[in-house]
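A protein chain is absent from this complex, but the other protein chains hold their places.
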Amino acid sequence: MSNRYSIFSLIKNGLSHNEKWGQAWRSPEPRREYDVVIVGAGGHGLATAYYLAKVHGVRNIAVLEKGWLGGGNVARNTTIVRSNYLWDESARLYEKSMQLWEGLSQDLNYNVMFSQRGVLNLAHTLQEVRDTQRRINANRYNGVDGEWVTPEQVRDIVPIINLNTRYPVLGGSLQRRGGVARHDAVAWGFARAADALGVDLIQNCPVTNIRTKGGAVEGVDTGKGFIKAKKVAVVVAGHSSVLAEMAGIRLPIESHPLQALVSEPVKPVIHTVIMSNAVHAYISQSDKGDLVIGAGVDQYTGYGQRGSFQSIEHTVQAIVEMFPTLSRVRMNRQWGGIVDVTPDACPIVSKTDIKGLYFNCGWGTGGFKATPGSGWVFAHTIAHNEPHPLNAAFSIDRFYNGHLIDEHGAAAVAH
Amino acid sequence: MWTELDQETPLVGLGHPPGGFTHGQLGSVLLAELPFVELTNLRGEPGSPGFLAAVLDSIGSELPTTPNTVATSADCCAMWLAPNEWLLRSTGAQPTDLARRLDAALGRQFFAATDQSSGYSVIRLSGPHARAVLAKGSPLDLHPRAFGVGQCAQTLHFKTSVLLRRLDLAGQEAWEVIVRRSFADYAVRIMLDAMEEYLGPGVAPGSSSH
Partner (left out) sequence: MLVIRCPWCGERAETEFNYGGEADIVRPTDAEHLSDREWGDYVFMRKNTLGLHREQWVHSHGCRRWFVAERDTRTYQFKSYEKLGAHAMEKS
């Protein structure tokens, strides 16, 4: 990397008044042809490009993005990272991702501010207590850390919590290795590292059609003309069905608005991530001091990157009930993203019936945590034209052969 | 042994006198529970020959076929719930046994008349601030221009389903709220909360001055 960040580059650039930092990545014009064209420069698309170049030695790669790099869900999420999913297939996939997170800043030479401050999933009913304990046991069996915490321990971790709400807190699971990362930095870090390996990142370049011939992919029509490609890998989150339709493929996906909001910055009061399925709310505090709060999906499908007010209201009611002391904190900003929801709350990372066409989608409300892992297995799938063992179970075929992986329990509040 | 006299309304937990729960002042806003109102759910096809006529015959009231409207007779008020569904609310002092009367009158029709008296609670809000109190939990426009006497609506009150009916009590605006029995406590408590600002200090729950 010509532009490597280090203590020496900090000093050197400091001495020149920080006016000589190089560009983090190029903005090239697209070539006429690539070995692999990746559609969508979100976290997953950029991670895919990076691992394709780095691990599989593919050099001739373009990432095409209709808007700006990192303008989609990758920079709209609430940045929760955890791997405590119930089923073996998902636990292994998310755990792979967790392990990549643990070395990511070093690997990318970019500080993604991954902070393992712990993720607390609260249980408010006896059934939730049983389900949570079952999940902790399943997690440990899969080598994923997790522990049961009593209401008193919950209070020690989060002193401002009100345990005796309408649905009293009966305990919870704690994954200490879980936490948060800075989402923009994840997009930028992967972009910069992929660019350094020769990947062309092309922004303002919407894909408008996927050309196929004789059951094989030929390339894509874009806002910048036709681009030929041996392989096309689609990673467009909320727009997956739109791209699938271009190739004549059907997906079991519905796109829903999902909203989040942040407060004005306040002194540190929440030192971990707290999630509650029962009252449907989750909250963490950013390093700046903003309280980061996530709502649920809107019931209707939509592509508008905004949702309805009552979804926000519902979440804020739950937050205020759990943390009465926050009732007068002002909210600064609120926004929405479009998430791609599957019937079993699990992703699709898969080959398709069209040769050379791959889809990675369906991460729904919880794919940020999977960013490095998703890129890792998708790159393998594209390079070898065969799934990696970790994503073999996540093919489109499962909706035809019935091998669904129902993660609604672990993914319900979903982030 | 269970007798009629032992019957309790779901608001018993709010510590009311036997005649139903009341709170507030008529001069501002008064909430009153009307205990044990007789309610009958009627389903049938208005287009089916003879159906409307037979109902009129047996209960003395037309069935409203315009959505969200009400028709009344001497001892009954029929509220539109859906194109083939009505709630018949007895208004007289005596039990009218509507379900049995309808069964007898509609014997050969395709219909269902079900006594649901014990499934619901009936609340009345009256006084100059009644509408303002109700509006706090309602997504509807309750202004007389949009919601007048003779209209009813199934809707939400905060998070529970309710059936609203606009009343006229001697020229005064008032509202009837019919809510599922198991949500009555919730609905009333949240209304009491909404009433607070209009009652001022010194009005303890349960006090009334009408």
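Should a chain be cited, it is by its letter among A and B, assigned in written order, with residues numbered from 1 in that chain.
Operating definition for what follows: a residue touches a chain if its C-beta (ideal position, glycine included) is under 8 Å from a C-beta of that chain, and two chains touch if they have at least 3 such contacts.
All values reported here derive from a predicted model rather than from experimental measurement.
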Shown chains contacted by the missing chain are A, B
Per the touch definition above, residue among B:Leu63, B:Leu81 or B:Ala184 touching the missing chain: B:Leu81
Candidates A:Asn18, A:Gln106 or A:Asn401 - the one touching the absent chain: A:Asn401
For the chain not shown, which residue from B:Thr9, B:Gln25, B:Thr40 or B:Asn68 touches it across the whole complex? B:Asn68
Given that one chain is not shown, which residue among A:Leu104, A:Leu201 or A:Ile253 touches it? A:Ile253
What is the set of subunit A residues that contact the non-displayed chain in the whole complex? 239, 241-242, 250-255, 299-304, 308-310, 343, 399-402
To test your reading of the contact rule: which positions on subunit B touch the chain that is missing from view? 67-68, 81-83, 85, 139-140, 153-156, 161
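In the analysis below, only the chains that are shown with their structure count from here on.
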Between subunit A and subunit B, what is the gap in Å from one C-alpha centre to the other? 50
